[in-house]
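Only a portion of the chains appears, each positioned as in the full assembly.
As written, the chains take the letters A and B, and residue 1 is the first residue of each chain.
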Amino acid sequence: MILGKVVGTVWATRKDEQLVGMKLQLVRELGLDGKLKSKFVVAVDSVGAGVGETVLFAQGSSARQTELTRNKPVDAVITAIVDKFDTK
Amino acid sequence: MILGKVVGTVWATRKDEQLVGMKLQLVRELGLDGKLKSKFVVAVDSVGAGVGETVLFAQGSSARQTELTRNKPVDAVITAIVDKFDTK
């Protein structure tokens, strides 16, 4: 999984019907120093993550292993809200 | 998913028969600042996205989870036309 921060939201009216009702969050990758990287993805939110929260997201076929995303055309999903991380 | 803009179209007469009838769009990645990146993919269009539209595309096995692309040799599919995105 990748460490990221939710920085915004995407709105889309015309979309694959399997995406209806899913919240699409903009998630920027986060460095171990806590700084935002430029790289970002649009991830489906399966845990109620709000803008500003630090999260983990899974990619690829693993992103379809949540109840919300199973068999859907989704390749990135937020799976956890991070309380803290330690590096030594 | 990745944020992109449709910038063109690819024509191919000789191709895997499973691709017949699919529209192949050139999609450049888009930054959060709205500027085009140099990175691009060729994605199957499942939502009727035209040149100039901002879209989301899914990659990998998730690109085969639309009705149009199921079990096809397709690794990128446009799944949504973006109305707007907000970053805070």
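We take it that a residue touches a chain if its C-beta (ideal position, glycine included) is under 8 Å from a C-beta of that chain, and two chains touch if they have at least 3 such contacts.
Given the structure is predicted, the values throughout are model-derived calculations rather than measurements.
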Ask   = All chains share one sequence and 2 are in place; how many are there in total?
value = 5
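Note that in this section only the chains that are shown with their structure count from here on.
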Request  = Within their complex, state which residues of subunit A touch subunit B.
outcome  = 7-16, 18-19, 24, 26, 28, 38, 40-43, 51-52, 60-61, 63-64, 71-76
Remark   = The answer for subunit B against subunit A in the complex is residues 1-3, 31-32, 46-48, 56, 58-63, 65-66, 77, 79-88
